[in-house]
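Missing here: one protein chain of the complex. Every other protein chain is in place.
Right, subunit A next:
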């Protein structure tokens, strides 16, 4: 029985794999006998199935009517949210009944009343051998008639042309956007820029920042930018927190970046750029809600958990003559996710 009786002819002759080759198998008993359905033998059952199908189609008609009731009875001009929700439910129910009535009806019709005799159809070879022979010869003749094998000069110049021709199609996409330049290295912050609340734009006095509080901060003037407001905001947002000065452990050169324990850090996660919006007052941890990178404010926002690869940049701040918090300078490193040129 080593013929894989259910396999198609194997041209290569290497069939040594199936593991079944030398074992006997059960004979295929053929299709099981057809069992008639109730509706096939009992005229009353047939009539009942017919009525059920018709009823389902009537349900569909009712569904369509429900849709129109929902559509025309509620006017959106003066609709409350509750009415809008009701309309959405009516449209949904109406459509659902309209569709399910048709769908279930047709399927029920097919299952109970249409013939349920299974039919056997033979498969045909996908590629008859004689077709392959003819096609192979045809392709050979076509290539021969072009003479491409005999004329390498034509072939090679054509290849060269084909390689170069698509390049303009790539090049025209150059103007999709400007080159990055050093835009990612700079933000709106500069010496003397006031720290103001996001989104109201009111300035912040050092005395407003009580111990344990946190402020979402933007640079003064951001709200008045005529354009590129979101682009600037996406880089410049800052979190302002006040800790006990003894809890802060500034590294050399950063000792005067804080004001009485008030520190400002970039709010843009150094992982992939989500806003690091959650501040845990007790532990002084900043948590990014997107991928859970956790930064420790007491250790200059070092990464203590999660996928971020470097600390949040700190914005050096001081107090101006009127007692408002201002930036000493821009960030000293690029904010946000790292990139190849960041270094």
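The working rule: a residue touches a chain if its C-beta (ideal position, glycine included) is under 8 Å from a C-beta of that chain, and two chains touch if they have at least 3 such contacts; residues count from 1.
Everything below uses one rule, namely that contacts and distances are computed from a predicted model.
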| item | value |
| --- | --- |
| Missing subunit (named according to UniProt) among the choices "Amino acid ABC transporter substrate-binding protein", "Cytochrome bc1 complex cytochrome b subunit", "Aspartate carbamoyltransferase" or "histidine kinase" | "Cytochrome bc1 complex cytochrome b subunit" |
| Which residue of A:242, A:267 or A:284 touches the chain not shown here | A:267 |
| Full-complex contact with the absent chain, from A:146, A:183 or A:213 | A:183 |
| Full-complex contact with the absent chain, from A:24, A:145, A:224 or A:322 | A:24 |
| Touching residues (missing chain, whole complex) on subunit A | 4-8, 10, 12, 14-20, 23-26, 28-32, 71, 74, 76-77, 79, 84, 87-93, 95-107, 109-111, 114-116, 118-123, 126, 173, 176-180, 183-184, 198-199, 216, 218, 228, 230-231, 233-235, 237, 267-268, 271-275, 277-278, 289-293, 303, 305-310, 336-343 |
